[in-house]
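Okay, here's the structure, questions in a sec.
The complex is shown incomplete by one protein chain, all other protein chains being positioned as in the whole.
Labels run A and B following the written order; every chain starts at residue 1.
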């Protein structure tokens, strides 16, 4: 049963091939059995899940048919879940039972989904290896010596290992797409403002977006349809109807104009990944797409700009973790300053502290113009690159990551080399456009992802392209051996 | 722009992060590596480019002035480290 996709589960539940209680029970047993090897869950909420599954079955029996009624999922542990531990992968929230539900959590509940628990992640979503979690690193099911990517590494590992059919994730600089690529999943970061950020613990507010991670584009369409939408509680949420993502999946690709940015295929890219990406291009051509070389000249500036803007916003967003109203408080603070300094020093991990320091520095008197303002100007250049590119193409295609999944601990001592892994994904966050990663084959038994970038609110188009590709290929159906 | 140890201490203080004396050299070095990466952007010509604070460049929607929140003090303070008589407790604030 655990091999079923989310769409197949929805159909199976509808056809009463199995009940939500049976399915949920089976998956919980599998998590208990398998997750010790992956560490993908921080909290498994078995009792709640079984109760919700029973309730879903009862609603089904009464003739109700919400789109995800009884379908099991799990949430990245930065979505607040009322009464359930919400840690953000941090010691500073190790005891935080959120007193409310995030909008994404509430919407998925409303659609009938059953949450099995909370998924591991890089602390405060800062990282691309899932090694910075207070609750320990997550292992990649394709090779448990390797990282699953991050920061939504728990989501990626759990879905890739068939512990759950789909999960929520968030993406500030690639945190959905990069782990999806490294674990053979499909994941989409929607347009900024498409998915509500209410209850999604902030890393960098102007870059963060929630989105789905699953094995197929169809599952992502199903989940995103339930997650997306206007939310009056989020001032940056966009008041625009949500497209019917499932309806556009079947659209033929004839006439699709694909742009290949030359900067995405330059030095730093593993040539074996480049080959896989070009093979995808060939396949899409067969489906009727035309291909054009384009340029996104400011790509290389994205990393410095991102590593100013994200830490700057984070340094302010994370000030509320002060040991006063919630979360970790140090033992016996001798005065107020001691309370602040020790609670935060003991509660945050190294990478979080580094980014807070960088952000504090970038905003401090005398450096604001040279760092923060400069980065924002570059941000506009990057956005302008996309605006002109999308005048001539419908989607932009390239690799999701420059390298394959690396070994745990390999980049531990060198944050800068880990930052460079984000090169292809962060531009979408800086510009606010949607980006999707889908399976594109394997190199040395490790998954490779290809990234599709679309214009604002073109999530439907990206899912359509990925779905059509998945109709003629089976990379996405490959499962890691041993899981 | 390389930063000195004293600046690292100043930033850590602004951010209210306790620093371990022993870690200072390593922290300073790591921060300098990161700043080295960031400083590459100083070479970019951004003359006449307006800063972009927000990807969508839309405007703020406003909320109607209505009270819809009820008192949920008990639930909210259930997650607090120290409360008494409905107040959050902290080491004495000196004015």
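Quick note on the criterion: contacts are C-beta pairs under 8 Å (C-beta built on N, C-alpha and C of every residue); 3 or more make two chains touch, one makes a residue touch a chain.
Heads up, the rule we're going with is that contacts and distances are computed from a predicted model.
One chain of this complex is left out of the view, and of "Potassium-transporting ATPase potassium-binding subunit", "Aspartyl/glutamyl-tRNA(Asn/Gln) amidotransferase subunit B", "ABC transporter permease" or "Fe-S oxidoreductase", the protein name its UniProt record gives is "Aspartyl/glutamyl-tRNA(Asn/Gln) amidotransferase subunit B". Per the touch definition above, the residue from B:19, B:38 or B:90 contacting the chain not shown is B:90.
Touching the missing chain, out of A:42, A:56, A:204 or A:448, is residue A:204. Against the chain not displayed here, chain A makes contact via residues 78-80, 86, 88, 93, 96, 98-100, 102, 197-202, 204-206, 232-236, 312-313, 315-316, 318-322, 324-326, 336, 340, 360, 363-365, 368, 372. For chain B, the residues in touch with the chain missing from this view are 14, 16, 53-54, 56, 58-69, 71-73, 76-77, 82, 84-95.
Convention: only the chains that are shown with their structure count from here on.
Look at where the CA atoms of chain A average out and do the same for chain B: the two points lie 23 Å apart. The residues of chain A lying in touch with chain B in their complex are 95-97, 99, 192-193, 206, 232, 235-236, 238-239, 298, 300-301, 303-305, 307-308, 315, 319, 322-329, 333-342, 344-346, 348, 353-354, 356-358, 360-362, 364, 367, 370-371, 373-381, 383, 414-416, 419, 429-433, 456. Residues of chain B that touch chain A in their complex: 1, 3, 7-8, 11-12, 14-20, 27, 30-31, 33-42, 44, 46, 49-56, 58, 60-61, 63, 72, 75-76, 78-82, 88, 90-94.
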